[in-house]
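Every protein chain of the complex appears in place save one, which is left out.
Chains here go by letter, A and B, matching the order in which they are written, and residues are numbered from 1 within each.
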Amino acid sequence: MNPFSYTRPEAVADALNDIGQQPNAKFIGGGTNLIDLMKVNVEHPTHLVDVNHLPLGDITELPDGGLRLGASVTNADTAWHPLVEERYPLLSKTILAGASPQLRNMATNGGNLFQRTRCYYFYDAQMSCNKRQPGSGCPAINGYNRIHAIVGMDKAECQNPNSKTACIATHPSDMCVALAALEAVVRVTGPNGDRSIPMADFHRLPDTDPQRDNTLEPGELVTSIDLPAKGFPKHFTYVKLRDRSSYAFALVSVAVGLEMDDNGTITEARIAMGGVAHKPWRKSEAEQLLIGKPATDETFRAAAESLLDGAVGFGHNTFKIELGKRAIVRALQEAIS
Amino acid sequence: MQTATLPPKTKQTKTDPASAAGLSNANTGLRSFSLNVNGTERTLNLAPWTTLLDALREYMDLTGTKKGCDHGQCGACTVLVNGKRINACLSLAIMHEGNQITTIEGIANQTETGGLHPLQQAFIEHDAFQCGYCTPGQICSAIGMINEGRAKTTDDIKELMSGNLCRCGAYPHIIDAIKTVL
Partner (left out) sequence: MIGQPISRVDGPAKVTGKAKFAAEFNVPNLTYGVVVTSAIAKGRIVGIDDREALAQPGVRMVMTHKNRPKLARLDLNYKDQDAPAGSPFRPLQDDKIFYSTQPIALVVADTFEMARYAATLVKVAYHEEAHETDLQANLSEAHNPAAGPVNLFKPLPPKPRGNAQQAYMEADKRVSGEFVHQAEHHNPMEMFATTAVYEAPKRGEKPRLTIYDKTQGAPNSQLVVANGLNLPFKNVRVISPFIGGAFGSGLRPQYQLLLASMAALELKQSVRVSLTRDQMFTMGFRPATVQKIALGAQADGTLSSVYHQAIAETSHREDYTETVVNWSGELYKCDNVALDYQLVSLDVYSPQDMRAPGGVTGVSVLEVAMDEMAYEVGMDPLEFRIKNFTSWDQTHDRPYSSKEILACYREGAERFGWARRTPEPRSMRDGNVLVGWGMASGVWMADQIPARAEAVLGVNGKLRVSSATADIGTGTYTIMTQIAAETLGLPIDDVLFRLGDTDMPLAPIQGGSWTAATVGNAVRVVCEDLGKKLLKLAAQMPDSPFKKAKSTDVQFVDSHMRLVGDPSVAISLRDIVALNGGKAVRETSTSIPNMLKQSRYTRYTHSAIFAEVRVDPDLNVVTVSRLVGAVAAGRIINPKTARSQIIGGMVWGLSKALHEESVRDNNVGRFMNHNYAEYHIPVCKDTPDMDVIFVEEHDDVVNPMGIKGLGEIGQVGTPAAIANAIFHATGKRVHDLPITLDKLL
């Protein structure tokens, strides 16, 4: 961990000012990802701005029936907030499926959006990695890739072992998968004012610059995550498959929110996947396949095939293609019951 | 033999490493701040890049809190901050100014008699450890869990204690011990 300076502002304006003072300054929330990466010499900020004392620590109701989750509210307080439990049980369940109680007590909603991939090579500063060190290559493609992506990467680049841009990393967050399904909106403020970024546009695919995980601009601060009114409290589930029963990242995960009419016909559907791509994975075509259909296993499998259409494996992770499809079917089965 | 030609230094007379590293910000280098640990306020002079765990173990001689991974992956470093359990290894000491920190050394003293906490007693009676290295973290974590009030069943305990690895595999006895005080 390199030397750095530290400030603890109490106003958003001061925070923006502090972050703008140094080129390599970073915000720190719970520190559970940033400190981790600093210790393995992957992140090296020269200044840290603590967001925990900013007035971003509340969960408040929005006039449109939605809910505003302050950026510095912890994951634990969010998951166990009565309004979240009641109206967005999918989000509660998903957060509680991630990390550990201790980590959830530290991790902030803002920080969770920014957690970086758990790719083994990204985490090992002695290895090459296009994400960490652009242009150095991607050893995961021909190496150990059990936890890696099966969709959303540039397939042609990934066939070229010397590619300087290929990356098959996944976004590791559970919470973000639910946020994607719920179509949450990330509110940010920065040197150029405020803006709102829909979840679908917040994280990005590796494309030719895998070093960029998301669309935030330098110096921007996340102030809240806004949940729209529709929370799917009746028909929802989160299925997380992993290598042990708790305290492990997802191999694949599926968040589902459904609305159904009295005949058991699906009227609205959201399916988002974790562990398969560089961002939470959604496809409206797949969701459309469910609308107006009876809730049968055939319908579910069709949606699964569509969501993972074109998936490719790299050896160790090839099992995710079939496992992912089965997980989608299972999640839909659970959501309707 | 190449050694740095700096005079030997003790911890009190350290210079400011960050400014030596070329950082000019006025907030770099050693910072004086106080931490409230087990009810005692202590003033420390530490670099901001000191974790809460290292502050406890290396600068306050509170070695009861263990380091099992230093990366949030094992729970051995669990302490209570304002009654909530966290991993001290992924937290900076300086972020905890103004917080009430409780470590394993402060658990026993919380009881009226100053004797062992009932959970500590239960851990001994149920042989809820072998090597004992994960134990302070397990105990602090269990107290944090009890404070949260969410664990009702054995399955809840198992899930909510899964942030604490025990390589010796003492889990069945840990669960038994916790059940006696829940």
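Assume a contact is a pair of C-beta atoms (placed from the backbone, for glycine too) under 8 Å apart; a residue touches a chain by one contact, two chains touch by 3 or more.
Here the structure is a predicted model, which means the values were calculated and not measured.
Asks: Of the residues A:V12, A:L83, A:L205 or A:L323, which one touches the chain left out of the display?
Replies: For the chain that is not drawn, the touching residue is A:L323.
Asks: For the full complex, which residue in A:V40, A:L83, A:A302 or A:I336 touches the chain that was left out?
Replies: Going through A:V40, A:L83, A:A302 or A:I336 one by one, A:V40 is the residue touching the chain not shown.
Asks: Given the full complex, what residues of subunit A touch the hidden partner chain?
Replies: Given the touch definition above, subunit A has residues 1-3, 39-41, 118, 120-121, 123-127, 139, 142-144, 146-147, 241, 243-249, 251, 319, 322-323, 326-327, 329-330 touching the missing chain.
Asks: In terms of residues, what is the contact footprint of the unshown chain on subunit B?
Replies: Looking at subunit B, the ones touching the missing chain are residues 1-4, 6, 8-11, 14-17, 20-21, 47, 49-50, 54, 57-58, 61-74, 76, 103-105, 107-108, 116, 120, 123-125, 127, 129-136, 139, 157-159, 161-162, 164-175.
As a convention for this text, only the chains that are shown with their structure count from here on.
Asks: Averaged over CA atoms, how far is the centre of subunit A from the centre of subunit B? Could you give it in whole Å?
Replies: 29
Asks: Residues of subunit B touching subunit A in their complex?
Replies: Per the touch definition, subunit B meets subunit A at residues 17-18, 21, 23, 25-29, 31, 47-49, 51, 70-72, 75, 78, 84-87, 89-92, 94-95, 141, 144-145, 148, 150, 158-160, 162-165.
Asks: Over in the complex, which subunit A residues touch subunit B? Could you list them?
Replies: Residues 1-8, 21-22, 28, 30-32, 35-36, 38-40, 46-48, 50, 52, 76, 80, 99-103, 105-106, 245-247.
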